[in-house]
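Missing here is one protein chain; the remaining ones are kept as they sit in the complex.
Order as written gives the chain letters A, B and C; numbering starts at 1 within each chain.
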Amino acid sequence: MNPTRRSFLKGGTGAVVASVLGFDLKPAFAQAKELKIARTTETRSTCPYCSVSCGIIIHTIGDKAKNVTAQVVHVEGDPDHPINRGTLCPKGSSLMQDILNERRLLKPQVRRPGSDHWEDIGWDQAIEEIARHIKKTRDETFISTDSQGRTVNRLESIAWNGGCTDTNEFNYLAVKTMRSLGVTYLENQARV
Amino acid sequence: MSAASDVRPSGATGEIERYTFRERVMHWFTGITYLYCLATGLAFYSPHLYWLASVLGGGATSRFWHPILGVVFLMGTLWMNNFWHRDMEMTETDRRWLDRVEHYMANRDDLLPSQERFNAGQKLFYWLMLYGALLLLLTGFFLWVPEYIPRQAAWVRPLAVLLHEIAALATIGGFIIHIYMGVFFVPGSMTAITTGWVSRAWARTHHRLWYLRVTGSPPPQE
Amino acid sequence: MTNGWIDIKNTDMMLIMGGNPAENHPCGFKWAIEAKRQRNAQMIVVDPRFTRTAAVADLFLQIRAGADIAFLGGVIHYALENQRVAKEYLVNYTNAAFLVKDGFKLPEDGLYSGFDAATQTYNKSTWNYEEAGGGKSAADAPPSLPPNVAYDAALEHPRSVYQLLKKHYSRYTPEMVERITGIPKDQFLKAADLFTSIRKDGDTRKAATIIYAVGWTQHTFGSQIIRTAAMLQLLLGNVGRAGGGVNALRGHSNIQGATDIAGVFDILPGYLKVPNPTDQNFAAWMKRITPTSAKPKEWDSWNYWSNTARFAVSLMKSMYGDAARKDNDWAFSYLPKVDREYSWAHIWDEMYQGKVKGLLAFGMNGVAIGPNSQKNIDALKKADWLVVCEIYPDETSSFWQSPGITREQMKNIPTEVYRLPGAGFAEKDGTFVNSARWLQWKWAALPPPGQARLDQEILARIFLNVRELYKKDGGKFPDPILNLSWSYTDPNNPSLSEVARELNGRALADVTDPATQQIIKAGQQLPGFAFLRDDGSTACGNWLWCGSWTEAGALMQRRGTDDPSGLGIYPNWAWSWPMNRRVMYNRASCDENGKPWDPARRQVWWNEAQKRWTGNDVPDFKADSQPKDHMGPFIMNPEGVGRLFVPLGGMADGPFPEHYEPFESPIANPLHPKQSNNPVVKKYKSDLDKFGTPEQGFTVVCTTYRLTEHYHYWTKNNPMNVQLVPEMFVEIPAELANEMGITGGEKVKVTSARGTYLAKAMVTRRIRPMTIDGKKVYQIGIPIHQGYRGIQEDEGKVPRTIANLLSPAVTDPNAYTPEFKGFLVKIEKA
Partner (left out) sequence: MSNGPLQIKAISGHAGPVPGRDASRDYDVCKLVDVTTCIGCKACEVACLEWNGYPFRETVFDNTYQTMPDLAWNYYNLIRFDEHVAEDGTLSWLMRKDQCMHCADPGCLLACPADGAIVQYSNGIVDFQQEHCIGCQYCVTGCPFNIPKFNKETKKVHKCTLCSDRVGAGLEPACIKACPTGCLHFGSKDDMKELAETRVRQLHEHSSHKNAGVYDPAGVGGTHVIYVLHDKDHPERYGGLPKDPQIPLLVRLWKGPLKWLGNIAIAAGIIGVATHYLRFGPKRAEEETKGEPK
């Protein structure tokens, strides 16, 4: 980003020191701090917290070359975004710690009935078991007609809780799938 | 009186032991630690002498060892005091000597009263260094770990620096004279403090009372 | 928000109430500060606590939690008394002049006409307009709005909405406001005078905004508080104008989108009302939910909802593709029919009753969110299975490990719990809709860690697995499952850009716009909802978002930073529903003749030369409707005008908002002590639904809220946020603390009828004791961010307790939002 700075510091100030003793004991006076985001990859995203929806820039290491696994190095506000204009609140400013967090869940787990601990479970098995649960519950409790004999085709025994940070597209998939199952208890953070 | 004086039994010159091995160790121990503190201290004192710190391993290293060697130096002086404090007591003779110190400086020693093992100047230097060291340590302690000084007592910080520097300057003054006398002005001193032995003539000249005492001669009539 | 974040900078006056934007929406709040800096705008903050918003306000009033309608009603009263209203706007753009049916009764005793005490509901037939010409509808016909409404433009008729309104709020005198809210009369008058000063001496140029958040929503009369604000804004002529509006600050990144896409039980995407069992076919459903215009004969109303069938058929085509055909009634039978409440609090109540057996929670922490968290925990113990997709260990997935449950007791919890690692926001693409209705695309920056998967992949695989099971084994009514349209390139991991295009909608056959003769070819993306058809020739997932991803590309990905008008419209940044309009109802920013009220803040205007509405913003109006046609600017209402009076079924609890006490209140309602609470609010009957009274010792009013440093139950996993506020606390007035001998930092126990909460005391002068109806009342505040899983919780550094153990599961009858604000507690040293 700034190739001239380091050379200036080395050349310029070093010479002064040299004048005292005749030899150079210190290479530079100023630590040559490089801008840590000078060559990172920038990805535009949206803050997942409140509804201001600040634009953010996620800086990841590497230049998207094949042999690099992207990892976040910095998150900053998007100065182009008309609402936040680069600013962020304390939550938005700390998003890097949300992305790079040692508490993240990293594998599917199951707690069996009556158990006092989590067990690891493979994705395929988890999905299959969940699907069987859904089908069993649905088949046992699906309501085709109400007490007056009117067709209602609804399922009142399975509930869906959607989160606040689910994307619209994901939510539509949820609406599609849940409504097709007949789910009436379709609710979301939007309610509370 | 120090028991540490002996007349060398052999040798044509008949040298006298002025400083025992332990005393010499004491001296050089305090001397070297003082020198280190002086060099590093001067580096912190003046930008023009900061190169001293660089020579001694860098500023941070100097800052690390300076207070530690300061404590060691003080311990050396206290150790020294344990052995020398009685030799160093000021006497009536010393006062008279001091009154005529200009004769000493002008090499008219004949106009001065005879001196014991240490003359009044040496004694003064001794006490200067002892109390100087104490004050340096006291003020230096605040400079050593200023992070523990509460904000309310922040005024202690610059005061400590000021007193530390004044104390240091005082010892430096004494130290310059000490070095001058030991190395240049009084030949034989250096040998005395390195080998421990002085010639009879040297002893007689500079410390006549001591000389008479250790050689068993009667004190001179004034 | 009717307006938008940036638009706040255009205001002259702000009333911030029921929200704390400085703390909860700091980056949006900059525009409020900008209004102060650039326009010398005044900021009035009314809140139970002296918040960080109050810290920068020009005037702060401390109100009792839940007394908002009394305050706003008092301001309405003040505005009417002092003629601080926008007369022309009022007459032409609101239903102030409409006459209300004879027989309608105002709630002097706390009840409107038509109340049935047995069912706790209203018969709303009298809540209607009078038909012009005295036409009578058949007595047994379901009540509907008259097509030709009687009116009195002079606003003098005693049954005109205006006169009824005046009469209704005449009871909200400054003295009454003081009794209910605890705000001293002189302070109230100062605020009322300041806020209405924008209409002083007939001035119509200035604009005022009202900004709120869940401090209003989360009450048993939350919707009515918001309506009161809307009415005040209509009276002052502030709706539709730059710097005006009623601006809801939604609390989360995408709950606006979640509502638009109908992630809630009572609607389908685009706010289409769900079918109920009386709708025995598609046409019946459409007839019931499609309004017909109701207005004075001389006026015009676009009544945009008359297009409902186009939206609904296109939705069915989007969901079921070829399986939704005219000959099978657009697969109408696939839709579940809903005739009762299935809202949030009901889920937990019915799960607690053993009726809800399975729960899928994707990024939603129901235990911590509450209300009445213990009930939610106990409900989950009765479920057969629970699937939680999360990025951190949360309270819901570990409900069986919640404090107090022993290993022995775990053996008796039969619930099978799956905890699936989902992807964080940075790992996903897709769109959020912000409070200003902007759809904004975000790009994925990095892959999910470990075995974590994209949420859409998890859901798709579960669904496809279920579908496979139905295909193989059959089962109950498999048709909607088997026929659900799922034609994504990778069905196991649908690309969200494909879904986004699906949501925008496309032509299934060539579609022609009759006005412009523009043809959209089969397979092409639709340019806007005007192209939607009810004959099956278009498919669209959400009509409101139609136009967001057209043949021109993904408009929600746009990054244009030009703002030629300087009003902060940014028409080329992302995309705003509907049809990229940035300020809703913006026709109302002009006078009757189509000239902007304030020439300095021109949004849209009538261009006489072009015979069209044009402007800096996209006109939210029929573009060629001439001013002389007198079409109402509120095109989504069948009346075409803004509703001061809400007729018929619009609101469950009354056409005008009335002050009711929170369900748990320290006093009886001073307006009508015998009808203290909202009469249509119902309690749940379970043993865990308990309510406290002052007589039982629950004398302190408690409100809950978020801190700027934290975000719900999420950031307790983030070491940075934990560093900023490491421990949760209870904000206690210094006077109360003195009485109790509590010092700052000491641990206290807060108890409601439902549970207890432990935290350290923050003794502060920022909450002061209040005099409510002559009684000394203390309020305390609890930030909600504590739980039993988190950095501090796991290290045992904070009590493992949840604020919502205290809150009651009692909800607003219109929006079904629980009363998280303003319930009763007692407090003691722990």
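In this section, contacts are C-beta pairs under 8 Å (C-beta built on N, C-alpha and C of every residue); 3 or more make two chains touch, one makes a residue touch a chain.
Everything numeric in this text was worked out from a predicted model, so none of it was measured.
Seen in the complete assembly, the chain not on display touches A, B, C.
Contact with the chain not shown here comes from a single listed residue; of C:R52, C:R205, C:K382 or C:K476, that residue is C:R52. In the full complex, chain A touches the omitted chain through residues 1-2, 4-5, 8-9, 12-13, 15-17, 19-20, 26, 29-31, 33-36, 38, 74-77, 79, 84, 86-90, 92-94, 96. For chain B, the residues in touch with the chain missing from this view are 13, 43-48, 50, 53, 59-60, 62-64, 105-107, 109, 143, 146-147, 151, 154-155, 157-159, 161-162, 165-166, 169, 172-173, 176-177, 180, 184-188, 199-202, 204-206, 208, 212, 217, 220.
Interface with the hidden chain, as seen from chain C, comprises residues 22-23, 26-27, 29-30, 33-34, 36-37, 40, 50, 52-56, 58, 708-709, 719-720, 722-727, 729, 744-745, 760-766.
Going forward, only the chains that are shown with their structure count from here on.
Here the CA centre of chain B is 86 Å from the CA centre of chain C. Centre-to-centre separation between chain A and chain B, using Cα means, comes to 70 Å. The set of chain A residues touching two or more other chains is empty. Touching two or more other chains at once is no residue of chain C. Put simply, chain A touches chain C in their complex at residues 43-55, 58, 60, 69-72, 80-85, 87-95, 97-99, 101, 103-116, 118, 121, 123, 126-135, 137-139, 141-142, 144, 146, 148, 150-192.
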